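With one protein chain held back, the other chains of the complex are shown just where they sit.
Moving on, here comes chain A:
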Amino acid sequence: SMKLQYTEEKLIQLFPQSFYQQPRVLAPKRQDVLTVTPWLAPIVWEGTFNSEILDSAYKPLNLTIGVTAFAIGKYTRFAGHFLESAEKHFMRGYRVNYYIFTDNPEAIPDVQLQPGRRLVIVPMKKYSSWQEISMRRMEAINKHIAERSHQEVDYLFCLDIDMVFHNAWGPETLGDIVAAIHPGYFNVPRSQFPYERRSSSAAYIPDGEGDFYYGGAVFGGLVKKVYEFTKTCHMTILADKANGIMAAYQEESHLNRHFLSHKPSKLLSPEYIWDDRMPKPPEIHLIRFSTVDKNYKVIRD
């Protein structure tokens, strides 16, 4: 594998003077949800962070945030709304590169972008089945980082394209290794997580183990870290292939296996990975990014 030259990891150096409400030790903002994992990674919910403080530290760093999204086959129809809504809500005021992986570049609409933001079309082969397409994402992202994006971005988010931004997604999401809690499983015991349960799979997680169920639609982090874990996930996917097995939820199962042993440094609450078919519970104050309702039979054919 290639030895890559990475841009320097930027640590928050300086928080300029700013005025904001004093944080109170005895007054937690969210008492209804877990906001720190047992390994002391923050779980980002509305109310836990102050955007002004974070912007004041991150904006001067002149970061570029990358986004990968796969628009293969009929999924090209989602690209327009994805990009338009991202322009309204995703990392406003920051430099952003959208990397749209597609087998049909002409089908990607020409969306007007804010200054400092650009669209990069990445030609991608269309595999025969939707499962294969889904699982090849890890390999494609990994290769693309090596070939190009490691030089262009500091952080990279890998998002599903059949989704739309509804509210702000900002620097509170930046971290070394970032995973998002799946909206369908944030309130259930681990025995009910749809982990891969067959021991013959490289994504196997035994009963009694597991922290959270992470969604495959949202993950990211420092570009160097994303490179590392997409490689690992791709390897475990190939290992399964060689054994003639496919994990229950494709690369999402492998992601969950990986994040159990290599815990994320930051978690995003289901606000960042919502499913509009679900009723909104009281814990979800704000939906920032959620699925577009679709007919799976038509799309996946």
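Heads up, the rule we're going with is that a residue touches a chain if its C-beta (ideal position, glycine included) is under 8 Å from a C-beta of that chain, and two chains touch if they have at least 3 such contacts; residues count from 1.
Convention: contacts and distances are computed from a predicted model.
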Which of "60S ribosomal protein L35", "BGAT1 transferase", "NARFL factor" or "Multifunctional methyltransferase subunit TRM112-like protein" matches, in UniProt, the chain that is not displayed: "BGAT1 transferase"
Contact residue for the chain not shown (choose from A:Q17, A:Q112, A:S128 or A:S191): A:Q17
Footprint left on chain A by the chain that the document does not show: 11-17, 19-20, 22-29, 31, 35-36, 38-42, 44, 48-50, 53-54, 57, 172, 263, 266
